[in-house]
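What you see is the complex with one protein chain gone and the rest in place.
What follows is chain A.
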Amino acid sequence: MPEEGMEDNKGREERPKWNNKAEYLLTCIGFAVGVGNVWRFPYLCQIYGGGAFLIPYLIALVFQGLPLLYLELAIGQRLRMGSIGVWNSISPYLGGVGVASMVVSFCVSLFYNTIVAWVLWYLFNSFQDPLPWSQCPLNHNNTGYVKECVESTPVNYFWYRQTLNITPNMETSGSLQWWLVVSLATAWSIIYICFIRGIETIGKAVYVTATFPYLVLTIFLVRALTLPGSSEGLIYLFTPDVSPLSNPQVWLDAATQIFFSLSVAFGGLISFSSYNSQKNNCERDAVLVGVINSATSIYASIPIFAILGFKAHTNYVTCLNGNILALTNEFDISDMNITVENYEQWFDSLNGTHPSRVSDLNLKTCDLQTFLDQSASGTGLAFIVFTEAVISMPGSQVWAVLFFIMLFSLGLSSMFGNLEGILTPLHDLKLVPKWMPNELFTAIICLVLFLMALIFCLGSGNYWLEIFNSYVGSVPFLIIAFFEIIAVAYIYGIGRFSDDLEFMTGHRPNIFWKVCWLVISPLMLFVVLVAYVAVQAQTHPTYAAWNPDYVNFPDTEVLPYPDWVFAICVLLSSVPVISIPLVAIYRLICCMSGRHSKGSLHNDPNPYANEGYVVES
């Protein structure tokens, strides 16, 4: 078994090291805990029966999430390389898995940082009074409010028009929105400054970015619980309803949520753990990161739902007050005689005596449950629903600033992992020219990513981002993870892997881990992959377009993807993973020709990871 010290003396660059264990753990936790914990998990809880959703979620965590996490951290720590080097070492034929990881990390970095740029834009705009999304702007001749804003809401108008300046459909590309370009440049500059010295600067940055969201969530929790209507929101969230559990879609969503939430198959976790010393208990790290990630999701959903309950309550009271005003004006009742509490009695008595006049008023039906049922996830939750709730809270600017800084920290720490999944394999492949300092190389990569991400700053950028999110950020990861587990469990061999784990942690993995790696996790991954593709293939893909000229505006218009866009979607799903079979075939050919010419059995391009080499000291 090669000793630890000899690895450094092989004469390669000394691998950077974490300053202490806390930095490593915080980085992994920050990578795993992202914006999805805040805006995807509460939504899933809401639509899938509240507290009952925790059952499939925790099952998926234990049987799929934790084994994958442990596996990635272990192989990174053992082989001390980025994703490409690691998979080349394990089996040259599966080197394509590493390449696929890198390509997928590249694509995800593109659109993920655009979301961070949007968060920055909202953050910059939160420093004014009144908040720009709280009221409609006046039109050209100051005679009234802008028509599009009046028909929808000020919050919607600020998001779709003043932020995105969205085009009515995907064919219209629109132009570059300069304010988004500026925000995107800021986001990439901040990422660059954190990456300037590699994990030295990342390790410092995560002390803030990984811990600050918890502080803000606690502040919001305390604040939200004092708002009226928060208890209704919480009851609505946590009342378990086991009936949706019979729907297989729930299990599919739980498995995919755990999977994407833990950020496995990006290659970033492998890179982070490769900077560890080999004698590190990665089993404990894996369990810790997985449990903290899920606990954060659950903890985050409490203030989110308290605030959503407050928003529903506010909307309900506004709706009722509109009706009360109409009744008061029509029947000349003394001001404030009808209140929210006695509205029902007044309505019944007035409807009994003057039913025709009451019906002519066209009063709206105000139902608290309807308002609570209005759910949103993703950018809709953060930029539309939450911003609307923040307006009604006293001291709106403070809450808006806190919320967007929290989202920014969450996104930033996830971006560290995304970018690490690109940079480390490139370093390990020795694609960096010797004369180029690391700082310059990182700058070039950030610049390239920034320029490519400019397509998301076009008028139709949001539609493209949704495409990237759905097609790159889903199926390729499932495929990569499936091959990862197969490679380690069957090709590398569970016995050899257990030996490595014994070397690193001091004890062999127990039967639970072995069963998961051999049977349960690959099976679950395969089932989830097939089910996901089947569900996607059943419906012709459509997207929701914001079209002010639409008949049912402000509802979004549901349009099908044009054919050329659909072709791009298929390409996005398949090109990252096409490297897996391609590299396998290439190696096979090389190995055949290599056998003929050199007669060597192993065409291992990385001699230092040859397990048969033992140094007698």
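Here is the rule we go by: contacts are C-beta pairs under 8 Å (C-beta built on N, C-alpha and C of every residue); 3 or more make two chains touch, one makes a residue touch a chain; residues count from 1.
One rule holds in what follows: contacts and distances are computed from a predicted model.
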item: Options "COMM domain containing 10", "AP complex subunit beta", "Glyoxylate/hydroxypyruvate reductase B" or "Collectrin-like isoform X1": UniProt name of the undisplayed chain; value: "Collectrin-like isoform X1"
item: Chain not shown: contacting residue from A:142, A:246 or A:552; value: A:142
item: Option from A:127, A:490, A:512 or A:564 whose C-beta touches the chain left out; value: A:127
item: Residue among A:20, A:247, A:277 or A:329 that touches the chain left out of view; value: A:329
item: Hidden partner chain, residues of chain A it touches; value: 8-14, 16-17, 120-121, 123-125, 127-128, 137-138, 142, 144-145, 179, 182-183, 185-186, 189-190, 192-193, 196-197, 200-201, 328-329, 332-336, 434, 437, 439
